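What you see is the complex with one protein chain gone and the rest in place.
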Amino acid sequence: IEEPLIFEIGRSETTGVDLPEPAPVKSRLGKHARSNPVALPGLTEPETMRHYVRLSRQNYAIDLGIYPLGSCTMKHNPRLNEKAARLPGFADIHPLQPASTVEGAVELMAELSRWLLEMTGMSAVALSPKAGAHGELCGMMAIKAALAARGETRTKVLVPESAHGTNPATAALLGYKVEPIPAREDGTVDVAAVRERLSEDVAAIMLTNPNTCGLFERDIVEIAEAVHEVGAYFYGDGANFNAIMGKVRPGDLGIDAMHINLHKTFSTPHGGGGPGAGPVVLSDKLAPYAPLPYLRTEDGKPVLVEDPGETETGAKPFGRLTAFHGQMGMYVRALAYMMSHGGDGLRQAAEDAVLSANYLKARLGDVMTVAYPERPAMHEVLFSDAFLEGTGVTTLDFAKAMIDEGFHPMTMYFPLVVHGAMLIEPTESESRASLDLFAATLRDLAMAAGRGETDRFAGTPRFAPRRRLDETRAARSPSLKWTKPEPRPIEPAEAAE
Amino acid sequence: IEEPLIFEIGRSETTGVDLPEPAPVKSRLGKHARSNPVALPGLTEPETMRHYVRLSRQNYAIDLGIYPLGSCTMKHNPRLNEKAARLPGFADIHPLQPASTVEGAVELMAELSRWLLEMTGMSAVALSPKAGAHGELCGMMAIKAALAARGETRTKVLVPESAHGTNPATAALLGYKVEPIPAREDGTVDVAAVRERLSEDVAAIMLTNPNTCGLFERDIVEIAEAVHEVGAYFYGDGANFNAIMGKVRPGDLGIDAMHINLHKTFSTPHGGGGPGAGPVVLSDKLAPYAPLPYLRTEDGKPVLVEDPGETETGAKPFGRLTAFHGQMGMYVRALAYMMSHGGDGLRQAAEDAVLSANYLKARLGDVMTVAYPERPAMHEVLFSDAFLEGTGVTTLDFAKAMIDEGFHPMTMYFPLVVHGAMLIEPTESESRASLDLFAATLRDLAMAAGRGETDRFAGTPRFAPRRRLDETRAARSPSLKWTKPEPRPIEPAEAAE
Amino acid sequence: MRYLPLTDSDRADMLAAIGVETIDDLFVDIPDDKRVDGALQLPSHRPEMAVETALKRLAARNVPADSVPFFVGAGAYKHHVPATVDHLIQRSEFLTSYTPYQPEISQGTLQVLFEFQTQVAELTGMEVANASMYDGSTATAEAVLMANRVTKRRKAVLAGGLHPHYRAVVETTVGMADDALVLLDPDPSGTEDVISAIDEETACVVVQCPSFYGHLIDLKPIAEAAHAKGALLVAVFTEVVALAAIEPPGAQGADIVVGEGQSIGNPLTFGGPYVGLFATRQKFLRQMPGRVCGETVDADGERGFVLTLSTREQHIRRDKATSNICTNSGLCALAFTIHATLLGGTGLTRLAAVNHAQTVKLVERLEDVRGVEVLNDTFFNEVTLRVDRDAAAVIEDLAERGVLAGVPVSRLLPSAGLDDLIVAAVTECVSDDDIEAFATTLAEVL
Partner (left out) sequence: MRYLPLTDSDRADMLAAIGVETIDDLFVDIPDDKRVDGALQLPSHRPEMAVETALKRLAARNVPADSVPFFVGAGAYKHHVPATVDHLIQRSEFLTSYTPYQPEISQGTLQVLFEFQTQVAELTGMEVANASMYDGSTATAEAVLMANRVTKRRKAVLAGGLHPHYRAVVETTVGMADDALVLLDPDPSGTEDVISAIDEETACVVVQCPSFYGHLIDLKPIAEAAHAKGALLVAVFTEVVALAAIEPPGAQGADIVVGEGQSIGNPLTFGGPYVGLFATRQKFLRQMPGRVCGETVDADGERGFVLTLSTREQHIRRDKATSNICTNSGLCALAFTIHATLLGGTGLTRLAAVNHAQTVKLVERLEDVRGVEVLNDTFFNEVTLRVDRDAAAVIEDLAERGVLAGVPVSRLLPSAGLDDLIVAAVTECVSDDDIEAFATTLAEVL
């Protein structure tokens, strides 16, 4: 069933919100009053409900099935967390209310900080970053500020080729030149390769661990030492923290800054693209540079420091990343998730996530091409499309055929270091039955491709709300908003009527 | 996609609820302790979420499209009402808490009563009935009690043939003999036909108005007078009250008792079959017999009277219909709905409901057979299947073909007074566009049937979660619960392995 | 008017399409002199914000169970319902669908009902269950009427441990149906002799376990005695969680088991909506009231579910129906089923164990309080306390001190001379601190 756009069914004079009559006062808008009313269509409440309920049914979602996007950690979103975030004491408080009226909120932020610090073994946390990439910015700004405090201006940042695009983008935003580090044959970074590129010009290395090939960087401790030797800092991308919660602490590995995606590891729902939250944990060396606002303990009570004039000795906040204090709604959800799991449950979750990924690797290894078969996978497993070579089935075909089987495809074509990459992350939320069904379906498709059954793949998806969409056309002449269709020209015959 | 039963995927040892360890105490269950643990399967929370979300998607719902079931009044369910019903002050209070701790709840019941009484023009209301049929029972018990108080035992209840099945069932439950009243050719009851059957043996007449043919009973005032003349009572079935809210008050027509389906007229959601609520309004004559508990005003404050020993002079409650005080959750929703509409909005809603039904009648009258074309329809319009005669398309085919067009069928084969009845109630919640699309689809189907295109109908639905289900088989050898499948007998060849 | 999609121009167009001038032309069949002239004496429509504010104000005048030490039971119980349950029942497709009369597009609701019936049958130890009743009290009345039909007798014996409201509902319903009742005296001691009240005219004996006063009752000898006289045993419960701890009525010979399912999945909500559970033996199936869902196949041979055995119901049978029930408690049954699925056997057992353990703790703690005596030898999560003052006054005093401590028996049985009794319930929501608060505050007021 097709659902029109609101612009096609709504009317500007219709409204689904009853409001009181405005009091008859003299306007104080002056000459600034709008000359034309807003031309947006409205729908009544029943129409609105139906429009968006129908639209929603065109989406895939975790609540419908496995969502195996590698590096995205799409896990179960507990509804307790949604309920908690909506308590009036959290959802209906203003960031600039007097501190005496928000003590519980500040205490919650402090509690969340304690969990994050204990899990990562770091010294300080900057809560305010609004997403992972924002956290990267925060961490790299802290590094830049720490260097500046030392009177240094370094110019380069090392980033492995397998990194998320946000890493180089972040480094570039701060004016750094990005230098790629190649990976070893086994998919990990060699400390020797890092040493080669290290110099007094290098501000930092940005490394994801476990990396986006699904592997734990075995040389990480040596890399950290080498980086520190030249006076550079180690930025750890925490996108894959789900694999190692409770198993190893980034602080113990020599990492200086790392963001935590609350919307991945701690299950705040991704909401079709956000919002997320990307608190950054910092080592002793970087802790003084944490941005405003930050938490300090006064008389045993946590206090939010918003004011640069008021900072205690030693604190040198590099600035402010966002208005107000960050993503409170996500903090509540993440803390609820942490408390529900406990330290024991978080560790178990990491173990189950890794177990499930390796199980899929074992189940699929004979019919698909495991990119790095030698090392255990962490919480995600990377395949290349070598098994499709010569079958006539493209990598994209393979992904779209999965849609017809009722599954969301894995991450495709990332990381770039592998040809036709397919990165599968099942997470700990899948049952054995779900993993088995998923594996059986992929086996079936891989074998069909192997047998050259291209018909099964061509033109997929066939049973989705849409068939394959023309992305080139969308990019070539972008149509980014609805515009009123031109009135159909009147045919002469009609006009004559 | 097929969704298994929980018994096929769950395990008794799995649980999706974490509970504390019970304290180590000495059991006081005595010899009554269970000998075998409950053998019910559990699912973890992510599995439970997915199971029921997937199941839900096999349902049609108002939020997905028009739900034109005649006499069911499936209208928009505002979410404000859901939110209000979940306020802790309403959802988390116990019916037997001290009265001093539930004053707001009692006030809400009193406020709801005021609205119901003003809208119906009656003297008293019994809130506790849990559904429409329960309300019928309540009203008829009040009548029986009133007769008993007069020392009379009457034996008969008059019910028109077009009545809902609950009417005769209710009368029979109270030991009355049900006497049918035929309808006139125009679908309404003739006062003369009623007079013929009236006698001192008649306890009551049960009449739905507007009736289930979608017509207003024009002789209703005369009928009421005739009924009262022989000392009988007039029970009005309020199922179709949506047509006349704010247009006419049942009390002004001579009705003595009438239930109001809060889940129809006042939009408490039907929830796939309930719960509902069926408060009963009573005339002066019946008011003293209202069951316990009832509301009384004391010192300007409403008080719930639960105790027969405490009743004021004149009150002669006929007993108790249910534990506690009735459907509080529905009262909150219904009152929110009433307050949102206001008196003006409720009247407008009735007018729009009637307008929409008549609009469909006008749009469809030439291709389908309007059962009673002479009189204006009220909020629902009745068709017979005469237009399908000789087309090879059955009435059931016609209904099931609507499913493939994306619509829920109308009420079929009811009322029984019309051959192949199709009763359409659009309600006031449908937009003009929705009505037009529905009408166009029905026109298209009716014309296709007229052209003898039986292929379009045979075997429908084809695009629903299930094709036509074998109801005979279900009734012949009922399978009402899941039973463990017999283990598959081992084949000799396998056994030999 | 945010709920009404028709605009004035729609209305004008539609009137024209119908061929009438004004909307009142469609109301011509209403007698002129009876039409409402102008507006009713009701407020006008109001913004959502205003309605919400008004209702919040009313809600704020009540004391939620969650906000105080809470021991009120007596037929409705404060349990913790997982957030998942309430989220799922609010899915549009469950919340805003009708009774599944078109099964092809209602398999969601139907499969849930099939799961529900299976769960109820297992919990009660019975062979078949229906798709829900309004609540436990009305289910009990229906059970008595059904026993009368099955036995073709007209006299029911109601035990003294039956919840007074349930008893009143049966009295009203059965009395109005002109059938007979034997009402045994209230039984706070849990020692009554039900068996000797059963005779050859008895259709059924109705026994609640755990009783209203919290006692666990041995149903087996009662069932045997009833069967010996050709009568049925109707077993009743108000706390369904108990069935995970005690021997189910089905295993003790009950013929009909009815009760309240609110404890699983449903909030207190001041008494409703709740969900009545109804189970019986296979052989009585066609005398069972209420909807049932059954398994079948579709035209492709796929398993599917439908409402079935409708020949028992009022749609078809009209005045010969087994009951007049139509709308039942579908959404509450859904909540029950989801919560029971989350719990599973293991969770249910654990939940029952926690309830019982906390109750034992309360009972043991109250031993130290002067002026109060626990009447129960056995119990599950509810007990009867005898206090040495007027119980209703004690409850009021405790409420003033912020403890909602139970129900005075006199509230339900005002003239039974049981003015010194309190029924108190203890669930998993009761903490050790709550128990301590109860005990110390009780000591203060006694």
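Here the chain labels run A, B and C in written order, and each chain numbers its own residues starting at 1.
By our rule, a contact is a pair of C-beta atoms (placed from the backbone, for glycine too) under 8 Å apart; a residue touches a chain by one contact, two chains touch by 3 or more.
As the structure is a computational prediction, the values presented were derived from the model and not from experiment.
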Inset, instruction - Just list which of the chains on display the missing one touches. - result: A, B, C
Inset, instruction - Touching the absent chain in the whole complex: find that residue among C:87, C:153, C:167 or C:356. - result: C:87
Inset, instruction - Out of A:181, A:328 or A:388, point to the residue that touches the absent chain in the complete complex. - result: A:328
Legend entry - Sole contact to the chain not displayed, among A:231, A:275, A:392 or A:450: A:275
Legend entry - Touching residues (missing chain, whole complex) on chain B: 11, 13-20, 44-47, 49, 53, 78-80, 82-83
Legend entry - Residues in chain C touching the chain absent from view: 2, 47-49, 52, 56, 66, 80, 82-83, 87, 90-92, 342, 428-429
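Keep in mind that, in the parts below, only the chains that are shown with their structure count from here on.
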Inset, instruction - Let me have the rounded angstrom distance from the C-alpha centre of chain A over to the C-alpha centre of chain B, please. - result: 47
Legend entry - Centre-of-Cα separation between chain C and chain B, whole angstrom: 19
Inset, instruction - Provide the list of chain A residues touching at least two other chains, using ranges where the numbers run on. - result: 18, 44-47, 49, 53, 78-79
Legend entry - chain C: positions in contact with at least two other chains: 1-5, 7, 45-46, 48, 50, 82, 84, 86, 92
